[in-house]
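The structure follows.
What you see is the complex with one protein chain gone and the rest in place.
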Amino acid sequence: MQNRTEKIILTIVIVIAIATFCYWLYYNPVKDLTVNLPGLDNRPSKGESADTMAVIGEKFKEYTTYTSSLTGKWPRFRGADIDNINKEKIKLIDNWGSSRPKILWKTDLGEGHAAPVIYNGKVYLLDYDERKKSDALRCFALENGIELWRRWYSVNLKRNHGMSRTLPAITDKYIVTIGPKCHVMCCNPTNGNLLWGIDLVKTYKVEVPLWYTGQCPLIVNDTAIIAVGGNALMIGVECASGKVVWKTPNPDNWKMSHSSIIPITFGGKKMYVYCAIGGIIGVSAEGIDKGEILWKTDKFKPSVCAPSPVIIGTGKLFITAGYGAGSAVIQLIKTDSTYSVNIIQQYRPSEGIASEQQTPILYNNFLFSIQPKDGGTARNQFVCCNPSNCKTILWTSSKADRYGLGPYIVADGKFFILNDDGTLIIAKASATKFTLLDKAKIMDGQDAWGPLAIADGYLLMRDSKQMVCIDIKTK
Amino acid sequence: MKQKLVIALSLILLIGVIFLIYNDLFNGNPADSTNATEYNLEKLKQIDSSLICYNEVITIDLTMESVNALTIDSNSNIYVAGDNEIQIFDKTLQKTHTIKLDSSANCLAVFDNTLYLGVGNYVEVYTSKGVKLSRWKSFNSKGYITSIAVNKTNVYAADAENKAILRYNLNGVLLNVIGKKDKDKSIDGFIIPSMYFDLAISAENELWVANPGKHELINFTEKGDFRTSWGIASMQTTGFAGCCNPIHFCMLSNGSFVTFEKGLDRIKLHDQTGKLECIVASFSDANAQALDNCSIGARVHDLATDLQGNIYALDAKDKKIRVFSRK
Amino acid sequence: MAEKKQYNRRDFINNSLRAGIAVSLAGITVALTTRALSGKSVWQLNPAKCVQCGRCATSCILETSAVKCVHVYDMCGYCDLCGGYLRPDTKELNTAAENQLCPTSAISRKYIEEPFFEYQIIEELCIGCGKCVKGCGAFGNGSLQLQINHKLCVNCNQCAIARVCPSEAFSLVSASDAYLYQGKKM
Partner (left out) sequence: MKNYLVKLILALILFIQAFNLYAVQRFPKPEFETKYSQPTMQTPCPRSVYMEYFDVAVLVASLSLITWLILKKRSRQGVFWTTIFSLLYFGFYRKGCICAVGSLQNVTMALFNPDYYIPITAIAFFIIPLVFTMFYGRTFCAGICPLGAIQDIFVLRPMPLKQWVQTILGLIPYIYLGLAVLYAATGTDFIVCRYDPFVGIFRHNGTFMMFAIGGVLLLIGVFVARPYCRFLCPYGVLLNFVSRVSKNHLSIAPGKCIECRLCENSCPFGAINKPTPTRNVEKRNVMVKRFAIYFVITPLLILLGGWTGSRFHENLAKVHPKVRLANELLLANNNKISSLSMEISTFKSMGKPLDKLYAEANIIIDKFYIGGWILGGFLGLVFGLTLVNLSVFQYRTDYTTNKGTCFSCARCVDFCPVKK
């Protein structure tokens, strides 16, 4: 019995040992392993998004031809003199009298705040076509609102405080636009022919600002001046050829803001002032050092900056920004051939005049603005101050007259203020008081933030979804 | 001789075995205390103390089993909904009275001495003294209202089941439904993985809604058109952590946002543009594991602010209101 | 004669002892059986008490634990950024190994439609460590839960995991209702 058991056990052990050995020999330990790579979840690839494929200005359609005898011009953001004051000698109404304002024409737009420019009886606007998902430079007749032509290109956008928000800059020969995703386009304003296009994101590695581009281009001597960010802080592009004639380096890696470039002359030197995300900069506009940084400061650096700098004296600039940033007054100083910056005032929005979105107006040597929502007790009211001391507010419109983020413009010695719910206010304003002349609800819309444009007695205004034209000439 | 040796050795081995068992039974550790597959959030919960810009100044202990919602009126009275009642504290933090309810309110808002409660799928209206004024018709049977906000013209109720905001006028007439998924209008709809769906009205009367599944806060126009949004997904303090955050938020009078995220249990302050300003509080204390236990029901059940800018957090774990004041 | 007498006494003692034993065994049987007459009970862990200490993965007597993660789909948010699937702070939300939280890659992720994903537990790979459960509980709805899989569990007299469970989450439950996952339709 014992022997037998032993034999059985021995045999079993040997058999098991041989079997195990063979198994071990032929076993492939990694045969069941799979590699976990991206894409096993079958998620469809997002594909090339439309904006990387955008061919700037690729499509064009002419609807009709039209000639106008009008010669009024509102050629860029804040007008020809970049002060937001219409200087035409046309008498404009003080009130609507017994009749309500008549809308001359209106047109539906893509959601946003892009505003028109007016040039010789034609209206130009860089719209966003939500249906075609494209930026469209549209040309309308000023008198009747008929669309004459449009030039467009595909850009994929999701609404974020609307989509469009820039104004073109126009001269006799050129119209330059910047799209929401930093596509610069230059066309012939008469026939809409495409001249050139630059994709700033592709070319300069620009980070598209929060809520998309807000900067309006500037044309000086047939050169388009564009603030960039990314690999260059500012560029000058020859309008005729599209060639970049000068380029400002960006040593501190400042970013594009919603503010626009303001040309100033100080100490006999022309320069471009720009409030970037990171600081304020002055760039030479002429001479051999054209395009070079003359001065810069990072003492005032809001995280979001929409208003543009306002010239309030010789070499004296008023800069403001929303979202708690407040305002600053800076004075340029020239010693020999170098420039430096002196901060005269800097304060929180509740302490003095400020603005979140619209650029204040310097009119008759007084500074006018609508206080931002964090502007203390005067929030959203129309206010005035003497630029020699921006912290002292001379008057406020009144608690009943709050205007939100709406635009305002001076024409014929009057302020035209658009409340962001679509109510147009006509007011007289001086250093001593605010006189409301009339107000009327023009549109039933939302977020009327796009700047106003006035030429030849026509006022163009928009809310988030449509643009209307009203005749404000005195009959 | 050999046999004796073998037996002796065997017996020694046997004694050894018994000793082994004895030792294991009385002196051994029951199990290894290290967890090879530990999932540790402590590192992410740790916050640079220089980022913390609020101090906890006071706490109010609540006598409730469950706490659901918190709001503060313009006179700094504090309203807490929980169990089947609402407890009201005045500005000296003394309890003034209690309103008994028929069932538990998930959320509440107060405007002009009128209380608006989200109860299940409908809204109930009470005076601040506790007189029931009305019960509004529910939008549909499956609704579940998780947050409510009122201004002088509208009542907005966030309905997590229907994934939409219900906009009523003050009389309870449904004006429209906001944010419902609609392909034709290219509205993506809210992504609401859990029953957290918060909204708030800013001092500027702007409607802000949390879209937790997309880690963003959305601003709508009064009528419900999309205006803007902000927010990114990130475990870092700059974004919102995990799969669905922020679950609660409220707004300060200057338009900045106070958000609470489950999972990492942190209250953060974002400026008006959504940029992180600082951290209000982080609940990464020694009892972190306890939080993990109850984190499915997040630690903070509601946030509120008063006119002075203090932040009130309704701590569901400790059943108290924690009040934070700016440093 | 004396010898025989002694023999008988012994017999008697034996018989009475046997009778005593028989009576006590019968007593035990009756006493216990009246209490045990109900099918069967099995070990199960209560996810509401579970703290995901990881011992389920290591303490089960089976080579890979009988404790597995189950996915209660009714509770799932189908998130793209899943706290149970992805490691915290991953940059990309995809199936790459470096992004997966599960140490054995036992969760599969399938695209349904933007932005929803289905997560399924590959039972053979799951070791029951509860890492995903913790991640899901911290950030998600807690739809991932640990449960003893009764196909695998040998239902020991004394569950070896129950012995070391720090949160007393293990208990015997009726075999007819052998799962204790949360979000059950009652």
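The letters A, B and C name the chains in turn, as written, and every chain counts its residues from 1.
Basically, a contact is a pair of C-beta atoms (placed from the backbone, for glycine too) under 8 Å apart; a residue touches a chain by one contact, two chains touch by 3 or more.
Everything numeric here is computed off the predicted structure, so don't read it as measured data.
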Task = Give the labels of the shown chains that the missing chain contacts, considering the complete complex.
result = A, B, C
Ask   = So that we can see where the missing chain sits, which residues of chain C does it touch?
value = 13-15, 17-18, 21-22, 25, 28-29, 31-33, 35-42, 46, 48, 51, 53, 55, 61-63, 70-78, 112-113, 116, 118, 120, 123, 141, 143, 147, 149-151, 153-158, 160, 163, 166-167, 172-175, 178-179, 181-183
Query = List the chain B residues touching the unshown chain?
reply = 3, 6-7, 10-11, 13-14, 16-18, 20-21, 24-26, 30-31, 33, 35, 66, 144, 160-161, 163, 181, 183, 189, 191-195, 286-290, 292-294, 296-297
Query = Which residue numbers on chain A touch the omitted chain?
reply = 1-2, 5-6, 9
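One rule holds for everything that comes next: only the chains that are shown with their structure count from here on.
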Ask   = Measuring centre to centre with C-alpha atoms, which chain is farthest from chain B?
value = A
Ask   = When you take the mean of every protein CA atom shown, which chain's own CA mean is nearest to it?
value = B
Message = When I count C-beta pairs in contact, which pair ends up with more: B-C or A-B?
response = B-C
Query = Which of the residues in chain B end up touching chain A in this complex?
reply = 203-204, 219, 221-223, 225-230, 254-256, 271-273, 275
Chain A partner contacts - residues on chain C that touch it in the complex = 92, 94-97, 100, 105, 108-111, 117
Interface residues, chain B side, partner chain C - complex = 30-32, 35-39, 41, 44, 191-194, 213-215, 233-236, 241-245, 262-263, 289, 292-293, 295-296
